[in-house]
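The complex appears here minus one protein chain, its other protein chains still in place.
Think of it as A, B and C in the order they're written, each chain with its own count starting at 1.
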Amino acid sequence: MKGLERWVSTVDHKEIGVLYMLTALVFFLIGGVEAMMIRAQLSLPGLNFLAPETYNQVFTMHGTTMIFLVVMPVLAGFGVYLVPLMIGASDMAYPRLNALTFWLQFFGGVLLYISFFAGGAPDAGWFSYAPLSEKAFSPHAGLDYWALGLLLLGSGTVGSAVNFIVTIANHRAPGMTIRRLPLFVWMTLVNSVLILFALPALNAALIMLLSDRLLHAHFFDAAQGGSPILWQHYFWIFGHPEVYIMVLPAFGMISEIIPVFSRKPIFGYGFVASSTLAIAFLSYGVWVHHMFAVALGRVFISVFAAMSMLIAVPTGVKIFAWSATLVGGSIRFTTAMLFAVAFLLEFTIGGLSGVAFATVPIDWELTDTYFVVAHFHYVLFGGTAFALFAAAYYWFPKISGRLMDEKMGRWNFWLVVIGFNMTFFVQHLLGLMGMPRRVYTYPNLPGWAALNLVSTFGAVILGLGALVFICNILASLAFGTRAGNDPWDAWTLEWAAKSPPLPENFETVPAVRSRRPLWDVKHPDAPDWAAEGGA
Amino acid sequence: MTWDWEPSIILGCVALAAGYLYFAHGRTALQTCSFLGGIVVLLLDLVSPIDTLADTYLFSAHVLQHFVLALVVPPLWLLGIPGSAAERVLQRRRVDGIEQALSRPGVSWAAGVGTMLAWHIPALFSAAIANDGLHILQHLSFLVSGAIFWWPVLAPVEPRRLAPLAAVVYLFGACTACSLLGAALTFTRPGWYPAYLNPTGDAGTLRLIRTGWGLDARTDQQFGGLLMWVPGCLVYLSAILARVAAWYRAPEPA
Amino acid sequence: MKTRAPLGMLLFLLNEAVFFFMLIGAFVYFRGSALATAARSLNLAGASIYTVCLLASSITMWRGVAAGSRGWLGATLALGAIFLYGQGREYWALFRQNVTIGGDQFGTTFFTLTGIHALHVLTGLLLLLVLLSGAGRRSALDSIALYWYFVDAVWIVIFAVVYLWTFV
Partner (left out) sequence: MPLGPVFTPHSPEAQAMSALFGAFLVLATVIFLIVAGLVTYGIVRYRARAGAGEPRQTFGSRGLEITWTAIPLLIVTVLFVFTVRTMASIDAPLTPDQPADIVITGHQWWWEARYRNGADTANEIHIPVGRRVLARIESVDVIHDFWVPQLARKMDAVPGRPAYVWLEADTAGTYSGTCSEFCGMQHAWMRFEVIAEPEADFSAWLAREAIPPQPPSGDAAEGARIFQQQKCGDCHAVSPADTRVLPGPPLTHIASRRLLGGEIPNTAENLTHWILTPQSIKPGNKMMDPRLSAVDVGPLSAYMESLR
């Protein structure tokens, strides 16, 4: 009981970080089970494994869970755990706010899931288009839970963004200038600014939806003078930056991991850092590409198409920078590095198929088909989740003091890579064959059944890979090799702390004179601050 | 729709070019290109059919014209001024005083953004279309306030520029302001500037615009708003990125 | 560290500013279909009076922070309460004219926007009350003051958009 009380009342950033990660892991399992249910229902045409109304709840909850209860909290968790360590601080700026924002997100998630026991889960998809999400068409309480849960989650996210910005602004160790921030910290900073500008759009839209549903207002119901398009605008003004909110910290992780295992600094720190800014700015000018199938006028759509294509450029810059970091290095293939390299390829596919949707006529063919499903899973699984696997293997020793098992790591990696591509690559083809998304079943048209079956088999393999990951965590916690403070011979400040770190983090923070303070310590003969471009 | 070689504009441009070539010592080839390029763009902006379109038919053409006046020409000029020449001029007490007064970020920001916002007040904008004198004043004010706005970002003399992160905030603020106006124009009903609802121009031109290009009054206003919003922001964004990239290249002070 | 609390509050208010911007945006979006009801049923004179009270409360807040005086803060509290009372009267008058949130687009946008704002004022009042009861610290006062100025500034925009723009 004592232990439980400690975890509930903790304000230590490391413990809160771990709480975030554990919560996310539990929801990942739940979301994963939902994914399996979806794939089971779709494995063959005409199955009745799930009733249509159940299926619609399951896919809605799968999307909502993975986005708001897995990716957002786990990224916040890594940030909360690592940012103070990486900048040489002893805690976040507001430790109690830190705890509060975690619990807001925790209970937001719980609230979402209570809906299952209160007359049915939300079933209008993760973007709950009005007027389908209005009382007239979704009379049960599921969508009220959805909106309230998201409001809590959103408030929590805003709180943690404020906390990150103040921490990074005011609590850096001496010498840790903005230009020397580890890229993960830099991207968390930019990300937090994105959150401050994006989440309020969602919160406003949710307030308006709740007004409609609970107080009989008419923001979004066309029958009463409301505007369904307004919901789309507001949701996507949040929703597209949200995509980058889910992927920028992952970029930051990759920017830490690839250099360490290539034994070289990141190629073009300045370009990687400023391209992040470019992405953040542009991400507010691209939301309409989610609405290209609405008749909004050609001029209007073209302008947003241009912006959506443009945002591919700073993203491409990053891919090239990471790839170039490999060249000339001395690459060690740990599991973390395997996932990071796989990330490069999978994310490139997701990025390129994203440009397809900026190309308006292609969007007019393929939006809302399985091609979209394939695309955003390549971004969010092939991108963010692969980066998160890499990050887990990379930072687990710091958090637990033990290494994760490399042999199980290989199994984890290959099962996930094979399962993931098998599941989602074929979904590109299904989209091209005309299969719309969000269908609980489909006619037996030529090729559809076979490809869906392949996809389902892939999902099983992917699920096994995820299970191996969880087993690896549990086994390594109990029996893993002791890691020592710096198992990877890395360069950022967190590796100067003990593993796991002391409650106050550091006994003494090493001097920071460049972007790689520990390299300078280890190589006094050739420190970065003496090298061209290293300071 | 014709080219309108208005002598006063051509004379002004020629004088400006001559003055630049005569006074701006120590310029590099790139700087010369930039400054003269600015003049050429200005000339095109004012004498090409864009001007006819802007005056009579299309709000969006007018936005384009102002966009060039405020966001393209002044930066090109500032980039074209050699640092040494600027320094010499700034040594004079009075010039220095004026520079000090105008280049305070609050002042220059308000000058640039305020001018842009003020001219879009429907009454003022409509008056400027109707009255030639006011119209010339409008164009000049865009040029001058544009130059004042861009000075703290692109001043030829490094110490007179804003610190990098301050410049980011400065430009981001301007981007937000012009986005808001642009978005308002994009998403609201046409008719902010009634003259463009039913232009009283040549019927053939009007038919070309309305059916050939598919620009009805609604799309026209929307397009104008979008031009202000998106390419406008892209200029600010490019400036931000250039400033940040340069900052990352510069060595960290010990 | 003196600047710590206000920076956090400033960032939070930035988020709030975007939030109100979106709500005001919705009001403007529906303005065309809401204007007739707005012009018919809003009470400009009444609203002007309680708007002045709210603005005055920013001045008393500023004096209160500068002088560290409980009296000025008490005055702020009172003025804020008058504002809420005034708004309550406006709501009541509208209800009696059968203008409700479930009515037309004016009711929908007006009550949502001003209601959310009133909740913010109420939050500010409660925070002040906690502070005056002796539980708060000096740094909290700085943050609350900042919040209060923000809520007042938002009202100026709302007043301009909802009332002044309707009657010009």
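Criterion: a residue touches a chain if its C-beta (ideal position, glycine included) is under 8 Å from a C-beta of that chain, and two chains touch if they have at least 3 such contacts.
Being a predicted model, the structure only gives us computed values, none of them experimental.
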### Query
For the full complex, which residue in A:V26, A:L214 or A:V313 touches the chain that was left out?
A:V313
#### Entry: Contacting the left-out chain in the complete assembly, out of A:G175, A:G401, A:G434 or A:P510
A:G434
### Summary
Filtering A:H140, A:H216, A:R263 or A:R410 for touch with the omitted chain leaves A:R263
### Query
Considering the entire assembly, which residues of subunit A contact the chain that has been omitted?
51-53, 56, 124-125, 129, 131-132, 137, 222-223, 227-229, 262-271, 293-295, 297-298, 301-302, 305-306, 309-310, 312-313, 316-317, 319-321, 323-324, 326-333, 341, 344-345, 348-349, 352-353, 355-356, 358-362, 364-369, 429, 431-434, 436-443, 445-447, 523, 526, 528, 531-534
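Please note the rule applied: only the chains that are shown with their structure count from here on.
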### Query
Taking each chain's centre as the mean of its CA atoms, how far is subunit A from subunit B in angstrom?
40
### Between subunit C and subunit B, distance of the C-alpha-averaged centres to the nearest whole Å
38
### Message
Can you pull out the residues of subunit B that are in contact with at least two other chains?
### Response
none
### Task
Note the residues in subunit C that touch 2 or more other chains, in rising order.
29
### Summary
Within the complex, subunit A is touched by subunit B residues 165, 168, 172, 175, 186, 214-215, 219, 222-223, 226, 229-230, 233-234, 237, 240-241, 244-245, 247-249, 251-252
### Task
Going by the contact rule at the top, pick out the subunit A residues touching subunit B in the complex.
177-180, 269-271, 273-274, 277-278, 281-282, 285, 297-300, 303, 306-307, 310, 535
### Message
Applying the document's contact rule, which stretches of subunit A touch subunit C when the two form their complex?
### Response
93-94, 97, 158, 161-163, 165-166, 169-170, 196-197, 199-201, 203-205, 207-208, 211, 215-219, 225-227, 230, 234, 237
